[in-house]
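Below you'll find the structure I mean.
Only one protein chain is missing; all other protein chains are in place.
Going by the order they are written in, the chains are A, B, C, D, E, F and G; count residues from 1 in each one.
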Amino acid sequence: MPNTPTHNECVPDTDRERRIGFAEVIFCPGKTDEQLRHIATSLFAAHQNVLATRCTPEQFAVMRAVDERLQYNAAARLAFLHEDRRVLGRGTIAIVSAGSTDVPVAEEAAITAEVMGNAVKRYYDIGVAGIHRLMSRLPDLEDAEVVIAVAGMEGALPSVVGGLISRPVIAVPTSIGYGANLQGITALLAMLSSCAPGITVVNIDNGFGAGFAASRMNRN
Amino acid sequence: MPNTPTHNECVPDTDRERRIGFAEVIFCPGKTDEQLRHIATSLFAAHQNVLATRCTPEQFAVMRAVDERLQYNAAARLAFLHEDRRVLGRGTIAIVSAGSTDVPVAEEAAITAEVMGNAVKRYYDIGVAGIHRLMSRLPDLEDAEVVIAVAGMEGALPSVVGGLISRPVIAVPTSIGYGANLQGITALLAMLSSCAPGITVVNIDNGFGAGFAASRMNRN
Amino acid sequence: MPNTPTHNECVPDTDRERRIGFAEVIFCPGKTDEQLRHIATSLFAAHQNVLATRCTPEQFAVMRAVDERLQYNAAARLAFLHEDRRVLGRGTIAIVSAGSTDVPVAEEAAITAEVMGNAVKRYYDIGVAGIHRLMSRLPDLEDAEVVIAVAGMEGALPSVVGGLISRPVIAVPTSIGYGANLQGITALLAMLSSCAPGITVVNIDNGFGAGFAASRMNRN
Amino acid sequence: MPNTPTHNECVPDTDRERRIGFAEVIFCPGKTDEQLRHIATSLFAAHQNVLATRCTPEQFAVMRAVDERLQYNAAARLAFLHEDRRVLGRGTIAIVSAGSTDVPVAEEAAITAEVMGNAVKRYYDIGVAGIHRLMSRLPDLEDAEVVIAVAGMEGALPSVVGGLISRPVIAVPTSIGYGANLQGITALLAMLSSCAPGITVVNIDNGFGAGFAASRMNRN
Amino acid sequence: MPNTPTHNECVPDTDRERRIGFAEVIFCPGKTDEQLRHIATSLFAAHQNVLATRCTPEQFAVMRAVDERLQYNAAARLAFLHEDRRVLGRGTIAIVSAGSTDVPVAEEAAITAEVMGNAVKRYYDIGVAGIHRLMSRLPDLEDAEVVIAVAGMEGALPSVVGGLISRPVIAVPTSIGYGANLQGITALLAMLSSCAPGITVVNIDNGFGAGFAASRMNRN
Amino acid sequence: MPNTPTHNECVPDTDRERRIGFAEVIFCPGKTDEQLRHIATSLFAAHQNVLATRCTPEQFAVMRAVDERLQYNAAARLAFLHEDRRVLGRGTIAIVSAGSTDVPVAEEAAITAEVMGNAVKRYYDIGVAGIHRLMSRLPDLEDAEVVIAVAGMEGALPSVVGGLISRPVIAVPTSIGYGANLQGITALLAMLSSCAPGITVVNIDNGFGAGFAASRMNRN
Amino acid sequence: MPNTPTHNECVPDTDRERRIGFAEVIFCPGKTDEQLRHIATSLFAAHQNVLATRCTPEQFAVMRAVDERLQYNAAARLAFLHEDRRVLGRGTIAIVSAGSTDVPVAEEAAITAEVMGNAVKRYYDIGVAGIHRLMSRLPDLEDAEVVIAVAGMEGALPSVVGGLISRPVIAVPTSIGYGANLQGITALLAMLSSCAPGITVVNIDNGFGAGFAASRMNRN
Partner (left out) sequence: MPNTPTHNECVPDTDRERRIGFAEVIFCPGKTDEQLRHIATSLFAAHQNVLATRCTPEQFAVMRAVDERLQYNAAARLAFLHEDRRVLGRGTIAIVSAGSTDVPVAEEAAITAEVMGNAVKRYYDIGVAGIHRLMSRLPDLEDAEVVIAVAGMEGALPSVVGGLISRPVIAVPTSIGYGANLQGITALLAMLSSCAPGITVVNIDNGFGAGFAASRMNRN
C-alpha cells in the first residue's frame, strides 16, 4: 500500500566496512525520522564508529534518542559515534582553510578523518590574499602525510599548496562567495584547472568526501 | 543594391581621441579587405599612433599596403602604428604573466600600453605553482603605478598579487587550459571572485582592454 | 575537541594595511557572533577606519556592542568605523547608477571609497533607457578622477560612459532583473564584452570591490 | 531501402504563403544537393519571390543551375529570387547596426525585408561607444514604421534605441565578440533583459527572422 | 550623509511619454516605501494611466495611499491607474496561453495592453498537448492585429501559432515547469529557436514587455 | 474585468483519455483553490481514476472537499482517485531506486503506474556504491516488462541496469545531491550520455512521467 | 611497453546479445584502424547482424575489408551487417521527423531498428510550423506500436505527437539550429520539459539510442 512505506525502503549495505574500510555513512537530507531511526538502530549496533552527514539538529535528536553516545558538530552538520579511538593511519592529515568562513567544511573533513582513525592537524584562515600566513605554516604541511586544502571564492589556495609540497593534496571547494562564484562552481572549476600538478578535487562543500579520501590515502 | 556594400557601412568615430584619449581601435575579425583599407586610410592619415587588434597576417598585409610604417606582433595579433613615442603616463605599467603560454595576451597588453604612451615592464612566467618566482619580483611590482596580471588555467595569480601591493591590479584571464577551464571562463570567474580586495577584471584574452585600462589609470 | 572551535580559527592579516593600504575587511556571511566579536575587537583597536561587508543588522549589533562608534548602512549592508576623515585621493570618485534599485550597491561603493579616504560624488538613476539624463551629467563625469558605473538588467550604462570619458571606468553589475538576467550574470558578461575600450569590471553586486579599486586608482 | 533516400524526405509546406504571407524559406545547412534541387524546382515554379538562408556559395550554385534569376549575397549567405518588386508595407523598415562587423546579419535582415515587399533604410556602424552617431540619426529612426537594431558584444544598442522611439524595435544579437560574449549568448541575454520597455528579440545572428518579423509588423 | 538617502536617488524620466508613447513604468522590486511614494506622487499627478510591475500587496498599499484610484491584479502583481479608457490601437491584441498556470503572466500582458489603450481578447489554456483546442480558436487569432503567445515548460505554443497566422506573434516564455525547464530558460531558448519564421520573444515571465511591444505594433 | 478571472481560464482537454489513454492530469503548482475545485469537479465526475501531481497538502484538502474518495501520498506529492482497480498491462513494471532518499520520486512513478492500471514491484535503495544489492535483484528485473530506474547524485544506476536486461529501461534523475550535482542536472545529463544502449530518460524528479511512459509501454 | 598497445585494450562484451538482445555496438569515434579491425573480426564472426555508429567513410572501408557484406549509410554514419532479416517485433515502429535536415538522425534510428529486427515506417519533414502535415499522418501514427519523433531547433514535434497518440513516444533532439539552440541542448531540454505526458527522451542526435529503445519496446 503506497501510503505506508515499510522499512524495505532502506537496504543498508552491511558489507561496506569489509569492502571499503568504513561502514555506510548516513546521508541525512530528505530522510524521514522513521528511516533515520531504522538505519541508526542497525548501524549503531554493528559498528563502533559511525557518521551521519548534513544532519539537522532535529535529525540529530532523533538518532541521539536511539543511542546517547552520539555526538554532534552543528557547524559541520555532522553526527558521529567515535567510540573506537585508535589511530590507524600512517601519518598526520593536515587541514588548511583559506578563510574563517570555510571552517564548517574544514571541520566536516577533520572530524570525518578522526572518526575514521586518523590524526588530524588544523591550520585555518591562511588564504592567498595574505600569502605569508601560508608560508609560515610550510614546515607543518611538509610533515603531513596528506593535506586537505579548503577554499571558497576563487579557490586558489590548493594551487599554491600543491606547488609547495610533495604529498597528496585534496582540494575542497566551498560555496562561500557570491555572484561570479556561482555557489562554489567557480572554486570547483578553478581547482580542477590548477597549474599545480597532481592535485585532486572533491565536490563543493564535500568535507566528508575529502576526509574519507584522505583516510584512504593514509591507510596502512 | 545589397550586393555592393558601400563605405557608409563604416562610420568611424572621428571624435573618439578627443573624448577618451585614443583614436578608434580597429577590431579586425570579420572585416573585409575593403573595409580595412577604408578605415586604415582615414585613421593613418589622422593619427600618429593606431592599433588594430586580432589582426590576421593577411589583414596586416592589406593595411600595411596602405602605410608601410605599420608594425605587427604575430603572437599578439596586433598591428600598430607607433610614431609618436612620447611617454605620457605618471609611472610604469608592470605586466606579470603566470605561464609562458600566456605571453601572447600579455604582449597584447604591453604593446597597447606602449603605443598609448606608457612605460612598460614585463615579468613573465612567474605563476603560483612556483610562488617564489613571484616573491622575488615583489619590489619591482611595488614600484609600478599599475600592475596587469595575466593568467590562464585557474587564474590564481592576480589574487596573490592583489594581496601584496597597493596600486591598481588589472586581472586578465586567458583561454589557456582545457576541460574545466572552459576556454577561460573559469579563470575569468575566479578572478571576479577573488578574495584580494579591489582587483578589477577584463574579458578573456583581452590584453588590449587591460593595456587600455592601465593607460586610463596611469594618465596624468 | 571539534565541538569547541577556538579563536585560532581566525588568523587576522595584521600586516595588510601596510601592504595594500587598508586593514583587512570583514566578510560577514557565515561568521559566528564569537568570530565577529573576536575580529572586531582586534581590528577596532588597531585601526581608525574599518569596514565590514554584507553585514546583517544582527551582526552589526554584535560588533556595535564592541565599539559604539560603529556605523551602519542597512541598504548597503555595510558596517563601518570612519574616524579618520582625512581625504587622501588625487581627485573625486564619481558614482553613477542606472536605476534607483541599484542604489544599495552604489552606496556600498560610495561608503567604501569614503571610508578609505576619498571624495565621492553620486549621480543615481540615469540609465540608458533615458539617455539624456546621463548626457546632462557629462561635465560632472569628465571632472572625476575615476568613475564607477553601476547597472543591473542588461548592464549597458558603463559602455556608454566608457565611450564618453577618458578616466578609468569601473563597471559594477547588479543582480537587479529577472529571467534572462540570470541574477546579474548577464549584466556581468555584457560589461566584460563592452565595445567601449579599457573598462574594467568587478563581481556582481560588489560595490565594495569597486570602491576599493577606485581608491587604489585615486591614490597619490 | 535506407541507402537510397527518395524525395518524400521533403514535404514542402505548399500552403504556407496563404497562411503566413510568404512561401516556405529554405534553411540550407545540412541539405544535400539533391534535396536543394528538388525544393528549388518546386518553389521557383510556384512563387515569384523566394529566400534561401545560410546558403553556401556551393549550394547557391546548385540552385542557380535550376533558375538563373537567383541572386546571392555572400556576406549574408542569402540566396533569393526577387521578381515581384512591389512595395507592400505601411512604412519604412530602418535597420541599425552597432558595428561594421555586424553588417552581414543586418544585410540578411534588410534583404529579407526587401524580398518580402518592404522599403528598407540602412544605418550601420553607429553603436553606443560613440553615442553621438546614433543621436544624429534619431529623426530618421523616428520616421520608420519598424526599427531593427543589430548588435554584438554587449548588445546595448537596442536598449538605447528603445528608449528613444515609440515604434516597434526588434533586437538582433550577433555572435561578434569573444570570451565572455559566449558566441552571442551575452548579447542575446542582455537584449532580453533590456531596461527599455517593449523591445522584442530574435535568435543570435537571425537577421532573417528579424526581417520577417518586421515584415509581419509592417503589413497592411 | 550616507545613512540618509535623499530623493535625488530617483531621477524620473519625465519626457518618456513624449518619446516612446507611455510614461515611465515603475519596476517595484527593491524599491523602498519612500521611493515608491515619491515616484507615485509625481507620476500620478502627471499621467492618467500608470503601471507598476512586480508589485507586492504591501507596495500596492503604499502607493494606493497616495491615490485611491489605483487598481491591483494580485496574480499579475500589477498596480495600475486606468483613467483614460480610450482605445487607440489599429486592431485587437489576442493573448493565448498554453496552460492555466500561465495565466498570471498572460494577465500581466493583457492589462498592460489595455492600460496602454488597446482592445484585448483572451484565449487561455489551449496548449499543444491538446492541439484541437488551439485549432478551434484559429479564426479568432486570424482576426487579431497582434498575437501574444504565452507558454511555459517546452514553450512550443508560439511555434504552432507562428505557422498558422500572418500577423506579428510575440512569444512569452514563463517559468512554469521544473528540472530541465531551468526556471523558464528552456522555454525561452526554444522560442528563440523556433522553426516558425518571424516570431519575436521577450524575457521570461515578462508579460509587461509583451503587452508593451504589442502596443507599439498596434499603434496607428 | 481583470480582477475577476472566470473559469474560462481553464479549458480541460476532455478528449484526452480517448486519444492517449488517460484523462488530463492536474499539474498543481500555481493553481488557485478555485481553479482546482473547478477542474476537480469536472474530472472526478467524468473519470474513475484521476491524478494530480506536485500537490501540496493544502491543495489536496481543497480537492478532497470535492470528493472524499481522493487519496494522497505526501512524499510523492500525489493526489489520486483509484476506483477502477483493474490491471490492464501486459506485465509487471519494476521500479528500482538507487538510494532511500530517491523514494519519493520512485513512489510518484509507482502510484502513477498503478492508478493507470499496471502491476508494480518496488526494489529500493540498491544503488551502485554497493553493486551486490542490485545483482541479487537481477532475476526480478529480468521478469519485468518495463524497468524504471530512479537515481540522484551521479545517476549511474540506469547504465548498469540497461546493460543487464533486454526490456525497456526508463531512467529518472532525481535532484538528490548537492554542489556539482546541480539540482539533478548532472544525473540527467549522465543518464542521457549512458553507455548502455537504448535507455530513455525523463525530466528531473519526474516520477509521474516515468510511470506514464511505462504504462504506454506496458499497454496491450 | 606503452608505445605498442596490444589488443587487450579491447574487451568485447561477448555475452551482451544474451543479456540485452543485441551484440555490442561499435562506437567508432577515436577508434584506431587496428582496434576496428580487431573488433570487427570477432563481431562479424559471432553475429549475423552488427552495427557500428558514427563511422567515418574511412573507418567503414577498414571494416568492409574484413567482411564485404558490410553496408554503409553515409548520412547516418552507420555501418551495418543485416544478414538475419527476420522481423521479430510486435508491430511497426514509426519514425517522424520535423524537418528534412533531421533525416540523417532519423535514418540512424530507422536502420538501427531494422537491423534489430523491426518493421519501420518513415514520415519525414512534417514539423509543427505546418501542423497540417502532421495531422494528415495521424492515422498512420495511431497504427504504430512505437513512435520515434525527431526534431531540432525548438524540438516541439514530440509534444504534439505525445498529445495525440497512446503508444510510447521516443523524442530525439537533433543539433540542427544555431544560436540559442545551443547545438541541440535547447531541443533536448524542451523535450524533457514537455507538457505531453509520458514521453521519453534520448541524447542529442542519438538516432541509434532511439532505434534501440524502440526495439526494446517492440519486442515480444
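Note that in this section contacts are C-beta pairs under 8 Å (C-beta built on N, C-alpha and C of every residue); 3 or more make two chains touch, one makes a residue touch a chain.
Worth saying up front: this structure is predicted, and the values here are computed from it rather than measured.
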item: Where the missing chain makes contact, among the chains that are shown; value: A, B, F, G
item: From A:44, A:178 or A:208, residue that would touch the chain that is not displayed; value: A:208
item: Positions on chain A where the hidden chain makes contact; value: 13, 16, 19-22, 25, 162-170, 188, 192-193, 196-204, 208-209, 211-213, 215-217, 219
item: Interface with the unshown chain - residue positions in chain G; value: 2-3, 5, 8-11, 13, 15-16, 24, 27, 29-32, 35, 39, 54, 173, 175, 183-185, 188, 203-206
item: Sites on chain B contacted by the missing partner chain, in the whole complex; value: 71-73, 75-76, 99-101, 103-104, 107, 110-111, 114, 124-126, 129-130, 132-133, 176, 178-181
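Criterion: only the chains that are shown with their structure count from here on.
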item: Interface copy of C-E among E-G, C-D or E-F, judged by whether over half of the contact pairs recur; value: E-F
item: Length of the line joining the C-alpha centres of chain B and chain D, rounded to whole Å; value: 34
item: Mean-CA-position distance for chain E and chain D (Å); value: 26
item: Where chain G touches two or more other chains, by residue; value: 99, 129-130, 162-164, 179-181, 188, 192-193, 196-197
item: Chain contact topology (line, ring, star, complete or other); value: other
item: All chain pairs that touch each other; value: A-B, A-C, A-F, B-C, B-D, C-D, C-E, D-E, D-G, E-F, E-G, F-G
